[in-house]
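Note that one protein chain is taken out, while the other chains of the complex remain in position.
Each chain carries a letter (A, B and C) given by its place in the written order, and its residues are counted from 1.
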Amino acid sequence: MRLAIIGAGAIGRIHAHNVTAHPEARLAVVCDSIPDAAESLATEFGSIAVQSVEEALGRNLDGAIIASSTASHGEVAAACIVAGVPFLCEKPLASDRSAALQIVASARQAGLVAAIAFNRRFDAGYAGIKAAVSAGEIGRVEAVLVTSRTASPPSVEFTRTSGGLFGEKGAHFYDLARWITGEHPVEVFAMGSVLVNSSFADIGEIDTAMVTMRMPSGALCQFDFSWRSAYGQDERVEVNGSLGMLQTFQEPVGRFLRSKSGGQSQDGLMPTWHERFAPTYADELHAFVGAIRSGDSSGLPSLEDGLAAQQIADAARESVQFARPVRLNGPLD
Amino acid sequence: MRLAIIGAGAIGRIHAHNVTAHPEARLAVVCDSIPDAAESLATEFGSIAVQSVEEALGRNLDGAIIASSTASHGEVAAACIVAGVPFLCEKPLASDRSAALQIVASARQAGLVAAIAFNRRFDAGYAGIKAAVSAGEIGRVEAVLVTSRTASPPSVEFTRTSGGLFGEKGAHFYDLARWITGEHPVEVFAMGSVLVNSSFADIGEIDTAMVTMRMPSGALCQFDFSWRSAYGQDERVEVNGSLGMLQTFQEPVGRFLRSKSGGQSQDGLMPTWHERFAPTYADELHAFVGAIRSGDSSGLPSLEDGLAAQQIADAARESVQFARPVRLNGPLD
Amino acid sequence: MRLAIIGAGAIGRIHAHNVTAHPEARLAVVCDSIPDAAESLATEFGSIAVQSVEEALGRNLDGAIIASSTASHGEVAAACIVAGVPFLCEKPLASDRSAALQIVASARQAGLVAAIAFNRRFDAGYAGIKAAVSAGEIGRVEAVLVTSRTASPPSVEFTRTSGGLFGEKGAHFYDLARWITGEHPVEVFAMGSVLVNSSFADIGEIDTAMVTMRMPSGALCQFDFSWRSAYGQDERVEVNGSLGMLQTFQEPVGRFLRSKSGGQSQDGLMPTWHERFAPTYADELHAFVGAIRSGDSSGLPSLEDGLAAQQIADAARESVQFARPVRLNGPLD
Partner (left out) sequence: MRLAIIGAGAIGRIHAHNVTAHPEARLAVVCDSIPDAAESLATEFGSIAVQSVEEALGRNLDGAIIASSTASHGEVAAACIVAGVPFLCEKPLASDRSAALQIVASARQAGLVAAIAFNRRFDAGYAGIKAAVSAGEIGRVEAVLVTSRTASPPSVEFTRTSGGLFGEKGAHFYDLARWITGEHPVEVFAMGSVLVNSSFADIGEIDTAMVTMRMPSGALCQFDFSWRSAYGQDERVEVNGSLGMLQTFQEPVGRFLRSKSGGQSQDGLMPTWHERFAPTYADELHAFVGAIRSGDSSGLPSLEDGLAAQQIADAARESVQFARPVRLNGPLD
């Protein structure tokens, strides 16, 4: 199966590694508008480098992974649809909502395998909770709690064009909450602060936030987001239901416990999400390869899921701006 | 030290036990307007039963513990002040805010040892976190997260006159957040649902809620409250700061682990808050006895702390009613 | 129920506290040959002090707790039998085996409630494992593992007349292994070292040891004993069976977790067995009171259990001395 990587940055590199290691896949081409970037990644993984998306899509591909700059996702996705190339797109699908809706409609019409790269769904803990909830283990879901703290904030420069705390970080977790509950929220409220890097205030961004949302069933969701964690990448999901509660563990890297006169200790959390979630990228790729093979993309987050998460991110931003809860009418509204 | 218990209900009984066991204290009198209740508790602990608060306060007391019905707290507290009897009052001080403010002012003027029974402050985990934060272990506080789920809801009848989920339950945790951060919130938002017992809807109450609040420093607090926990009394506090994070454990009763072909398991959480927080009542009493002896009540939650928590409960209720965040100007405003 | 404490040392004091707090019991008399010791303890708990055992036993007792010096246990127990006073005796029953056998026979003939104070049986974790094994939860027992490390060694002086590491410490754990498996070992092997305090070598004692024993069923037991633990009182029991495994936890005093850049930590184990096993003494007393009331002592470790544990301690000592395994023919052989 011939796959292209569009975008030779950090995420593109993770995908390139996984494509190369996958028994059914081959890295047919690496595309980046910066020649050196494309060349360097292609060379590292024994592939070919091109600069234009058109050229990449013309190389008899079975699929493409879109990991280019945030602003370019929509354009590349649209090109894939025209070329009939299945794609897995890093979030968000498109910054502009009407453009995004247009892409979703086109992809659906074309019957193309197309997915958003919400890699967290492939984490063993999150997937285990989803499966247990679906199996009815905890009855009716009443509360979902998510903590996500990143060791250090992205640069102000990057944040200016990415989705910020509510989009860049938050989208993964709105998606988890929707996926686990099978519901889309009807109300979103957020409070935010600038506590980590005061420069975020200059661009109208926050670095610490609490988001609350209500599902149609009455289930409530809470999100605790921060661009700071002094102790490594900390992500946890907890779901309380009428019959029980499920919660992921923190995952310390320590493999042994020290007991000394001062107390007990172990090595702590992984420094970044790269190490913590590396395995999810391989499993996500595996699901994409399977979807291409079978034509059935139900095992992957859909483009609609991507839009839905983006809608929640927008609502959270609006909630902070106007200091009031925001009502939603549906994911594609 | 001669102490009176005013109110011979479940909480009064806990206090009676602890007073009897305390080396410096003696249960001088038990007071309840229901003669059988007073008689029964007095007999159990070898004390004397009276029906009227006046009679109780006339018995040469060193202190009184107010554990009578919620609606009567204010009246009893006022009587203690007039009689010059130091008191420890179960929350809330008074349902009516102006009455409560009046009591606070009188107690202060009288220079009387007077405290609110926020027993959670005496939990080893919560107190440990407070001490660590105060010692600067985690730098500047950025987020406080609280989960509090009770195994089964109070009756609709009780809830009608108690503070409900936001007051009866919530007040303890607003107080913890204020105590740990040393700040009073400037903004409160809450979402609530009726998921546990639909009869709560009939009296305008909710049984599941998420509360968010902002502190003057920008620190954010989240509270996850439920009158349902299928798995026992679950309370946890977590504080994230610029230099680290502190979190209490769940406290399972299991004292051994089972490893079997189906997985690993242990006995779970305590069924109710009675068992879980029994030790805090004894430590709270000890602090009250110490405050009476020394005249210094700084180791106890003040009446002002009680009012502050009540103000937040009111704000949460208002936030749900009007579906918007509520701003606060100060604890006694 | 009128109880006497014979021996006003540290253990006698624990018992005095529990007798005083027990609703059915009263501390009738405290006996110690050292007048000041008896007087001091009696005064502290509002009781009467005597010097001679005879005088104590003459005070219309319902029971006696023998917590006098190790060497005197047998004589006091014999006096209790003659006086017809039920007793709970700290281990060992008697240093001299034939004397001990004689006491066991007399007590049995008298039909007296008489028990050895193996308080560990009343620990929630150990008792939970015993119950689970008895209920068949892990099938047939194949291995029992015990770790017991004490923060600091007893004095050489005390060790000279107590049972040393194999007796003073070990007896509790041989008893647990016998109780949990329902078997008495047929073979015992021990290796010992002097690593903590070289003075132990001077009196022919060791401070670090590993004991292995075989049960008639083929189940094997391992004991890891040390008079040193740099990190507090560490005791753990683990039982592996054909259908599963049970293990007690360490029980750190930490009630919250710290996550910082250097890792995760919590406060560690209790400093001594006093704090760690305080609750077992109260439960043990409660069982003794119940046995006196009902005349049924089956809920307590019997004098025979005491002899059995002592026999194993002797075998371990012999094994070290002659550097070979020692065979046993039965607990009373």
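We adopt the following convention: a contact is a pair of C-beta atoms (placed from the backbone, for glycine too) under 8 Å apart; a residue touches a chain by one contact, two chains touch by 3 or more.
Model, not experiment: these values are computed from the prediction.
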Sole residue of B:N60, B:Q109, B:S198 or B:S261 that reaches the chain not shown, by the stated touch rule: B:S261
Full-complex contact with the absent chain, from C:S193, C:Q266 or C:S302: C:S193
From C:I138, C:L165, C:I180 or C:M270, residue that would touch the chain that is not displayed: C:I138
Option touching the unshown chain, where A:S47, A:T181, A:T248 or A:S297 are the choices: A:T248
Residue of C:V113, C:A209, C:V237 or C:L257 touching the missing chain in the full complex: C:A209
Residues belonging to chain B that touch the chain removed from view: 230-232, 234, 250, 252, 254, 259-269
Chain not shown, touching residues in chain C: 138-140, 142-143, 145, 147, 149, 187, 189, 191-196, 208-210, 212-214, 218-222, 224, 226, 228-231, 234, 240-245, 323-325
Touching residues on chain A - with respect to the absent chain: 21, 123-125, 128-129, 132, 137-138, 243-249, 251, 254-261, 267
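The rule is simple: only the chains that are shown with their structure count from here on.
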Remotest chain, chain C as reference, centres from CA atoms: A
Centre-to-centre distance between chain C and chain B (centres being mean Cα positions), rounded to whole Å: 41
Chain A and chain C, separation of their C-alpha mean positions in angstrom: 58
In chain A, residues with contacts to at least two other chains: 230-231, 234
